[in-house]
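With one protein chain removed, the remaining protein chains of the complex are shown where they sit.
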Amino acid sequence: MSGSGIIEYAVLIPLMPILAFPVILFLGKMFNGTPSWVKNVKEGGLIALTVMGAVLILSILLIKENLHHGSADHIFNWLTSSWWDSDTGAIQKKVFGVGIYIDHLTVMLLFVASFLCFLINVFSIGYMNTDPINDNRNHRFYAEFVLFCSGMLGMVLADSFLWLFIFWEIMGLCSYLLIGFYYERPSAAYAAKKAFLTTRVGDVFLVIGLVMLWNLFDGHLDYSYVFNPENIQAVDQGALQIALGMMFVGAVGKSAQFPLHVWLPDAMEGPTPVSALIHAATMVNAGLYLVARMFPFFAEAELGALSDVAIIIAIIGGITAVMAALIAFVQMDLKKVLAYSTMSQLAYIFTGLGSALWLANNGYDDLAKFAMGASLFHLFNHAMAKGMLFMASGSVIHEMHHAHHEVAHHDDHDDDHFDAQSMENMGGLASRMPITATAMLVGSMSIIGIPFIGGFWSKEGIISSAWQVALKEPIFIFPALLILIGAGMTGFYMSRMWFMTFAGKPKTEVAEHVHEQTPWIPIPLVTLTFMTLFAIVLAFMHSGHWLGDFDNGHYTSDLVHGAADEMHHVFANDDPFLLLLTYVAIGLSLVLGPSLAMALYGGRLDEGQKAKPWIQWAINLSSKVRRSSHFDNSAWAESSFAKSLHKRLHFDDWYDAAMMKIVVGFANLSALFDSKIIDGAIKGIESSSQGASRKIRLLTTGSARDYIMMAALGTLAIFLMLWGVA
Amino acid sequence: MIDPSWVSGLAAILFTLGLWGAFHRKNAIVVLMCIELMLNAVNLQFVAAATHWGDVTGWVYAIFAVAIAASEVAIGLAIFLSIYGQQETISLDEVNLLKH
Amino acid sequence: MSSNSVIDLKGKEFLLIGGLTVSVALLAAFFPDLGSNGEGAVDWISIPLVGFPIITAGIMLAFASQENRSRRKMLSSPVRLATFVFSLIPLAISTALFFDWLIAVNWDLSYNEYALESQYAWIDSIGVSWHVGMDGLSFPMVWLTTFLVPVTILTTWDEKDGATYHPLLLMMGGALIGVFVSLDLFLFYVFWELTLIPMFFLILKWGGKDRRYASQKFFIYTFCASVIMLLGLITLYFMIPEGSGEGYGTITGRTFDMKAILSYAAAENLGDGVFLGMGMQQVLFWMLMLGFLVKLPAVPFHTWLPDAHVQAPTGGSMLLAGVMLKMGAYGMLRLPVALFPDALIEFQDWVMIIGLVSLVWGSVVCLGQTNLKRMVAYSSVSHMGVILLGIASMQPLGYDAALFMMFAHGIISPMLFAVCGSFKHHYHSMEIGSMRGMAKFSPYLAVYMMFGWMASLGLPLLAGFVAELMIMIAYWPVYGWWILLPGFVLAVTAAYYLWSMQRTIFEGGDEGQPPESMLGETPPDISLHENIGMFILAVFTVIFGIFPFIALGMMGDWSTAFFEGVFKLGGI
Partner (left out) sequence: MIEPFSPEFWKVLAPETVLLLGLIAVFVIPNLGNTTFRIPLTKIQVPWFLGGRRFRLTGAAHLPGLIGCATLLGSLLLLVIGQFDGSFKVETIGTGELVLFRIDEFARLFEMIFLSAVFLASMASLDRVPATIYEETDELEEMYNNRRQADLYILMLTVAVGMCMVALAQDLFVLFVGLELASLATYVLVAFHKETKAGAEAGVKYFITGSVASGIGLYGLSLLYLEFGSLQLNDLAAGWSESGVLAIIALGLVLVGFGFKVSAAPFHFAAPDAYAGANSPVAGVLATASKAMGIIGLIRVLVVVALPNTEGSAVWVYTLAALSVITMTWGNIAALGSKNPKRMLAYSSVAHAGYMMAALTAVGAWRWGHISAPANYANVVIAAVLFHLVVLVAFKLGAFLVLGLLEMEGGASRLSALSGLGRRDPLIAACMFIFMLALAGVPPLAGFMSKFLVVAGIVSTGVGDITTSRGDLLIGDLHWVWWLALALFINSAISVFYYLRIGVVMFLEPPEEGRRKPLPYGVSIRMTIWFCVCATIFLGVSGDFLIDMCHKAAESLNLV
């Protein structure tokens, strides 16, 4: 695959934002506070937007060219070194190149990344620039924002695991910077550090995995070499499995999976656009991307040689899916619910990828491609929906803030501790924020997997794939069962979030004064709402097929047949087991979860408040369900399990304790040891030699008689020695 | 004629006595005398050895040694005098301002 | 008669200027003469790179140090300007040599060949000659030194008593270059020790509270180790057979010429036998290594470094960490490894263990530090351990990694120390945790701190990453799962860096919490000079992070040639 056409300009996609980074930073530093800079350039926001627009256009051009077949382009040799064979004395050149590699996986993620980066940039201009707390620092936000985009796009386009890792780390840096955007808040500074460190733990393993891979593949990390079937089959499969497992740990860290998940909820300390972009839509997908990238290894390796890794991937996914959903049950913070939801949904995709990899490795090629397609499609859907959800939540929070200011201004409310993100302060916003409520509804439905909407198509695929594997490999029943349960749980906590926010009566005075008024914000919400709804078209186009096979997959533009196929496949599968499964899943996610949520949190709006008709039905339904069920969950809410859910199952406490008590304690001990024992030895030598000096000088008594005596003794000693020798 | 070896033996005894006295006695004058004793041992030895070898140089050496001893005494007494004038003692143990 | 100095005070400026003119004239006058080596080519090393900085700095020092305090203050601004300009000359020359602007230099040399080599008779009786030259191992270090000296001068422009401070930096630079270019063991040792003297004064006169202890410790500690090394060198000297000709002693018949010794050793090693035999190789190997390990410094010989760094002035720390530590690594590669490859193979694991211990211990101790500069100093220990791992890996890749680590750390660590220096300078405190939210007051400093810290913890596309990645790659095939320890260090490094940032520039609420040592004043941001200096360092960190091949090409050629020339087939 050699480069020609638009691919030669592909390098501009990561390059433009990275060049914009210093420009925005320095211009911002220079023109900070200048009215025209604030008004006309939006403190750098428009520069970023221009760049991101250019990137989007270029990306779309690139995507268009590579819809059917991928391509690759080598740019330059990053570094060259050599390897010495001690037996032959031959010295072999090892080249680490830089290049672009495009296949369907790239195309999909490239679209997701560039599209969402652009939209969230639009959103940011609305969100960031109207918040007085951000005065004089928005240039920093946009600079870091474009740097992040560069990292994400670069990672997607990179042609080797090495460059994947490099951009991966750049994203990590930006995540750190943006979480710590409000660095003066201790919680933000803490969260930033936590995010970086936790992902760093994963990254260490990723590096080790890469190193092992480098060694296995004779000094190559570029996809074109390592995905070559001959090369894969030539290497030690056991070692390959370990290497891939190591790399997976990196993905666990980046995608916030159990047990390295603790950083993601805290990462919500960052501004909401950051949460939307980095911690929901793009960066956390990097781990998934990495695992998906490993697909050719599994497909080409010896049968069953790598299935252990696939099982581990799926199990980690399953555990996280349920665990995150459980914790999400009790969260009151709007963004934290979404954060746990992100974790949970990413876990779904991991399970799906695990299934795909297992299937690929055990010779079920078609099923594998289906599973892979489903997983990646879910990635797409989730990114769109979750990005939108976060932006919508941002919109809510933003308006809550505004309203709070208004209320506080009018009533001299001296309420500094008002939490604009807590759902306990919201309620009944459906009529006051129609666009946001709509977007959030669609997004939630997509995440829950309400039939025909967005995520439904992909989620079904993941669940069925997992069960497909479970039929062949008993241990897989565990993750498969977990994600099935998780489907219902998703239905509950997403509905809970929506109803608590939008349905019922306003719980605070502030919530009554909320208006949707900030410019720029609705644009991405509307766009993404349509994008989410548009997913059904993609499903009918068999995008799963196209995604599942990175190079040769195809899609159909015949929507009618496609739709028929898809509907048949999902709702009237020939396999009775799968059919049953589908309906169980639908039952759980569509019926059980939402109805429980409605029973607990549903309710009518205030008198006189009227939501848009496409929202009103949900509110009406919820109030009906609530009135009819009289469900009481106070016993459960008081239980110790619920309490430990509030404590996020104590993982954070344990990790903090391990870090502060064991690691830092050990470090303090070491520092003490270093200064007292190692340096103490040196000081001991010094002081003891000073002591010796004093003692030896005491022999110079000052009396000439002693001197003569010593000389006489010396004479005697000389005699003895000479005598002895002679 | 006395066998030179007897003289050598006497010289050795004298020398040892002188050396012992040099670090055993406190009075600087006595120590100086002990040193003279040592030098006298040297003289005896030279004379005896010269006789033994039948060589005149030994006698010349002895005469030179006497000269050395004499100048040593001269200088020694001068130095002792100056310290006596200053500290009113010539006990070697008490002259120990400089030490360590 | 009552004047306290031999020279009349009034004419000193003239003398100063005159002295400088004379030295420049000397430079010009001797250029065609002294400057040409045997083949008639111009000698770009001896005078322009080594002699010029030392001589000009020496003259400036000699005159400036005689002045009383107030006149020194007046002098300091012209002197530091002059120093800065003079320090740019070696930089220009070394840069020009790299880009072939002056003459075409072939850097793709085979083992034990040197570019720009020149040799002059010096102490003939014992076979010492002034023999200088550069290769892919030394040139990056030479460039680094020429680069760091002006940057250091710029960064610490406002250091008190600049009339003597800045010339000392320049002199130090000349001595450091001397270490890297000398191809004669005696000359090497002379420069090796000569570097101690300016550094000693820098710590002693511009240091912190404990400077007395630190300066002496620094000097004695490294001196002790290097005399052992010197004994090894002398022993080696007498083990090379007698010869005659240039570089061979008229009395002893032996030679201190590094090139001759290296080629003799290589011939012996690649032949049937082992140069000097295994037993002797091992002894000499460790004798030489000891000197270099202390300089590096490797645990457990590292404790001089934190003391020296914490007490040293910013400029001293920058040069100390930037170049002086690399002398150890450079020496290792130049001498013990090249001379005694079989001993290295024998002790490969030991070298690895020392490296690993330095790496892990340095980073763990970092986490327990409360002083910013001490922490950075320990991080240097940790990073220097990486170089030992590279050497122990016995792969050109590992050697490239070690070389690049030397180079990258040479750019990054001065920046770290510049940041620490700014803390000291502007906030009068380097205690981590004694302040919060400094980013509010000093955004530039916060940015540079963030940048330097990130570069040091190995963020990709910054110079430090390349070396760390390569070291891991070279390490795995040889030592397998021990790689978890370097991996652990990667995480711990991130931990202490981030934790220290959290407790200095971050947090602090809307008002920020300046340290108590500010006595209630609003902390200022860094000065323009500091800003420019750190900016230059940052730019080069990025340049060499994104385009490592600029430096690595030369290093790679060197390591390839090195492996061809030193190691025997089937030796491992």
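Going by the order they are written in, the chains are A, B and C; count residues from 1 in each one.
Basically, a contact is a pair of C-beta atoms (placed from the backbone, for glycine too) under 8 Å apart; a residue touches a chain by one contact, two chains touch by 3 or more.
Because the structure is predicted, anything quoted here is derived from the model rather than measured.
Contacts of the undrawn chain with the visible chains, over the full complex, involve A, B, C.
Only one of the listed residues, C:A104, C:I251 or C:L519, touches the absent chain: C:I251.
Of the listed residues C:V42, C:L81, C:V227 or C:L485, the one in contact with the hidden chain in the full complex is C:V227. Interface residues of chain C with the unshown chain, by the touch rule above, are 1-6, 65-66, 122-126, 186, 189-190, 193-194, 196-197, 200-201, 204-205, 211-212, 215-216, 219-220, 223-224, 227-228, 230-231, 234-235, 237-241, 250-252, 273-274, 276-280, 283. Within chain A, the residues in touch with the undisplayed chain are 686, 689-690, 692-694, 696-697, 699-700, 702, 704, 706-708, 710-711, 713-715, 718-719, 721-726.
By the touch criterion stated above, the residues of chain B touching the omitted chain are 8, 11, 15, 18-19, 22-23, 28, 31-32, 35, 38-39, 41-42, 45-46, 48-50, 52-53, 55, 57-58, 61, 64-65, 68, 71-72, 75-76, 78-80, 82-83, 86-87, 92, 95-100.
Note that in this section only the chains that are shown with their structure count from here on.
Note: centroid distance chain B to chain C, computed from Cα atoms, is 63 Å.
With centres defined as mean CA coordinates, chain B is found 98 Å away from chain A.
Looking at chain A, no residue sits in touch with two or more other chains. Shared contact sites, meaning residues of chain B that touch two or more other chains, are absent.
Against chain A, the residues of chain C that register as touching in their complex are 217, 221, 299-300, 302-304, 307, 361, 364-369, 394-397, 400-401, 437, 439-440, 443, 450, 454, 459-461, 465-466, 469-470, 472-473, 475-477, 483-484, 487-488, 490-492, 494-496, 498-499, 501-502, 505-510, 512, 548-549, 552-553, 556, 559-560, 563-564, 567, 569-572. Note for the complex: chain A touches chain C at residues 29, 77-84, 86-89, 91, 94, 162, 165-167, 169-170, 173, 176-177, 180, 183-186, 188-190, 192-193, 196-197, 200-201, 203-205, 207-208, 211-212, 214-215, 659, 663-664, 666-672, 674-675, 678-679, 682.
Of all the residues in chain A, the ones that touch chain B in their complex are 697-698, 700-706, 708-709, 712.
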